[in-house]
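The complex appears here minus one protein chain, its other protein chains still in place.
Order of writing sets the chain letters: A and B. Residues in each chain are counted from 1.
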Amino acid sequence: MAPAKSSLSIILTLLLLSAGCLSDTLDDGAVTSTEEVSGNLVIWSTYETDSKEEEAFLDSVSAWQKLHPEVELEVTSKPFYQAVQAYKIAALGGEAPDLMRFSNDQLGSIAPVRDRGNPLLEDLRPWLTPAQRSVWDPIALESMRYDDALMAIPVSQDCVSLFFNRALFDEAGINYPDENWTTADFLSAAQEMTFGEQVGLSIPTKDPFRWFSLNSGYGGSLFTASGEANLDGNGSADALRFWLDLELKHEIVPTGTNVETMKQQFLSGKAAMIIDGPWHWPTYTAARLDVGQALLPIVEETGLRMSPMVGYKGWAVSKQSPNKETAISMALYLSSTEVVKNAALETMTMPVLINLYDDPDIHSDVALRGFIAQARIGFPAPTSKGMSAIYDILPTAIENSYIGEMSTQAALTAANQQLKEEMQ
Amino acid sequence: MSEDLASSELPQMDLARRWYIPYEMELMRRGAILVILICLPMFWIASLRGDGWQSIAMGLAGGLLAVWALQQKNRDIMLVSSALILLSGLMQAFFALEVKVAAIDVWYSTITVALGGGGLWVLSSPHMSRWLSSRLELEEAERGLARNNKLSPRWKAATTHAILLHFVVIVLVPVIWIIDVAFSPGQSASGELGLSDWTITHFDAVLSGSDFWTWGLNSVIVSVGTTIVGLMLAIPAGYAFSRYKFSGHGIMMFSLLLVQMFPGIIILVPYFMVMKTLGLLNTSLGLILAYSVTALPFCVWMLKGWFDTIPRELEEAAALDGCTTFSTFWRIILPLSLPAIAVTALFSFLAAWNEFLLALVFNTDSSMYTLPVGLASYISESSARWGDFAAMSLIVSLPVVLLFIFFQKSLIQGLSSGSVKG
Partner (left out) sequence: MAVFLLPVVSAQSLDVQSDSSAAGFKRVRVSVEIDSFSGNGSLEFHVRETFHSAVIIIQGQAGEMSQPLVGEWYDDCWTSNNSGLNWTGIHRDENGQAHAFYSSSQTLSIRCDLTGISQSKEDNLSVRLFDENRELDRFDSSIIALTADILPPPPDSRPVIFAIGSIALTIIALFGYLRWKDRKSMNRHGLAFVLPAFLALVLLSFYPVAYGMVLSFTDAHEESIGDEEFNGLENYLDVFTSGGFFRVLFFTLVWTFTNVIFHVGIGGALAMLLQQKVRGKLAYRTLLLLPWAIPSYISVLVWKGMFHPEGLVNVLLGTETDFFSGVTEAQTMVILVNIWLGVPFMMMSISGALQSIPEDLHEAAKVEGVSDWARLRHITIPLLKPTVVPLALMGFIWTFNMFNVIFLLTNGGPQLWFGEPGGTDILITYVYDVAFVKGELGLAAAWSVVIFIMLMAFSWAYTKGSKATEAAV
């Protein structure tokens, strides 16, 4: 630059800098959108009626409404199990809501739908600045993506971990599970505490969701890194064998246990350990059980830690929404620090904001801290078409292995074959 | 046991035996059949348990033997069979006490012991012995007949009650469970069946819940609307199909059924579009029409079948008296048809009241939700509030039960005035 210009630039710089100092808000990417918010907004939530989560949600919504009184809000709740179906039908009929909350495997079911070439959900990538994106756990963000597009703004995560009944452990004189536990400790404790009516460990044997954590502990994975089906991969057969043996060989788990009866056994104090998630935690604490939470153990044979599948939930915007700015403004609000932290402390909903991972209030809650620690060791649920097919196919493999019709390896190989076919 | 009898008495005894059969024989026959019938499920249960079939086999043998013996009127074998049945009951009881006393064992033992013991007791009565050995006197036979006539209806009523009670128990078991869950604290579905802690918190929670009354009102509007519209469409149609054999009448009746045959879940999107085009989304009217159409085939067929049983002469007579078609219909046919109308009304009401899928899909706005949709929203992936759910289910069932009681009068109404028909 020429010297004359340089002195001019100094002056300009000074001026600009001083102006900047006065008005700049150098914050860390506060997630507010200053776009025009107006019009009306239809929101579908899938919270259980009159639950604490719904209460917290409705409170946040009315707080937002106070900030934006010119927007007309319409909040409807849909029953969770029919949410996807209801959404698809409404969207295909041109009556989709502007904003709806989905879990990432629900997203995997809606994202592939193309109506005359258009997807049903808006790709949120152009809407967010990199600074806005940086507040979330990258894994959470990644889980909301389908085929590169960002389908929803992440708001929470959940995964299973190990719950145990402290009183029963005290009675049996066994040390509480800790982070050094291996599956050998796990098994022996379960065996020791299974006598009479009491059950050392209760798991829904035929439910694949909890088995995934054991699978990863044995080194297995549902998909290869490039996204191909990998159900019969390294270690999966052993994992399935161990899992089924808990009921069939060691006779720890009672026959026919499903999620509901597992919960009941734990609630009535008959089960010493279960594998369950934070969504049931308030039920157990409300029943005045002395319940503790620990990380899932390390698999003895491999030295790898059992890593559960982490599910994520987020707010998605419909592609046909005529009022996307408002919808996204609302979504960003609902996933902002204050709202999410409140939800975490009130309802045990794990946040996905990086700054909250080390938040002192959240840390002071032992259970929350434990859940977050477990989630950070988990693996994200793949948001792909193959994932929903897995829920359809794996139970067959488990059933066949359970009745002894096939070995676990054969069953998983057959399941993998089926999965490959369906993924085409 | 035939013995040598004085020849002069023989014809009388045979006569007595021929036209008088003590009612006890009939009872024993029925008892034997009952034993055979209950042995069959008991065999299945024994196979599930893997044990205990010996006593059942004995009971079955006893029952079969008894039937044969009753044919033969052979007292000895009848005694043996009764003893077998009794023993089977006792054996089962002992078996159960050893292992585990289950309700079914109690039931089985009670019946078999009662029947076996009863059989023995009856057979040992002098009256029966005399009858079986053909030594009954005429007067005794006559008295026996009178006694038969007195006993028969009472036993009939008792049997009817017994059968009905069994069904009621089978029906009620889940209902009692639901009631237990609704009144127990906590939100779990399983657990011990016990009313130790009674609480109405669930009912409280449901009734004071945010949207319960909205849902309830919507349900009432939609269901009553469906009943009215359904009847308004179905009654004339049923009448027409019954009375007028116009061209295409058979095909039309058949085509009413066709619509029911196509699985509805696949066609939700086009159905949604039809409703949207007609502007009927999020309206009560839309659901009313949809439900009326679903209920229509049954209503039309039922009413048509009923109208078929009303003889034409009635209308002809009224016509002769100068009544128009309409007033005949209104004043004569309709009152006669109350049972059928009650059935179709109840059916239409229930088709609307308990329907879930269309109410969910056609109502994008939750202010139009009906009760079943509200019910479903108590279940989420993380937990289900079974206590509240059960309480709400009971509340939702209540209007139906009340409606049914109200319709009972119409249903039970027989045709008192015999001159009307036949």
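What we mean here is this: a residue touches a chain if its C-beta (ideal position, glycine included) is under 8 Å from a C-beta of that chain, and two chains touch if they have at least 3 such contacts.
All of these numbers come straight from a predicted model, not from anything done at the bench.
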| item | value |
| --- | --- |
| Absent-chain contact - pick from B:Ile178, B:Val222, B:Ala318 or B:Ala359 | B:Ile178 |
| Identified contact with the non-displayed chain, of B:Asn149, B:Thr199, B:Thr324 or B:Gln408 | B:Gln408 |
| Contacting the left-out chain in the complete assembly, out of A:Gly227, A:Gly303 or A:Pro322 | A:Pro322 |
| Residues in chain A touching the chain absent from view | 1, 3, 5-7, 9-10, 13-14, 16-18, 20-21, 23-30, 33-36, 85, 92-94, 112-118, 125-133, 138, 148, 150, 254-256, 258, 260-261, 319-320, 322, 324-325, 388-389, 392-393, 395-397, 399-400, 403, 405, 414-415, 417-418, 421-422 |
| Residue ranges of chain B at the interface with the undisplayed chain | 45, 48-49, 96, 99-105, 156-157, 160-161, 163-164, 167-168, 170-175, 177-178, 181, 189-190, 193, 232-234, 236-237, 239-241, 243-249, 252, 254, 256-267, 270-271, 273-274, 276-278, 289-290, 292-293, 296-298, 300-302, 305-306, 308-309, 339-340, 342-343, 346-347, 350, 354, 356, 372, 375-376, 389-390, 393-394, 396-397, 400-401, 404-405, 408, 411-415, 418, 420-422 |
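Heads up, the rule we're going with is that only the chains that are shown with their structure count from here on.
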| item | value |
| --- | --- |
| Interchain centroid distance [CA atoms averaged], chain A/chain B, Å | 47 |
| Chain B residues within the chain A interface of the complex | 186-191, 205, 209-211, 268-269, 272-273, 276, 281, 360-361, 364-367, 373-374, 376-385, 388 |
| Chain B-facing residues of chain A, complex | 42, 46-51, 74-82, 85-86, 89-90, 92-95, 97, 103, 260-261, 263-264, 267-268, 277, 279-280, 283, 287 |
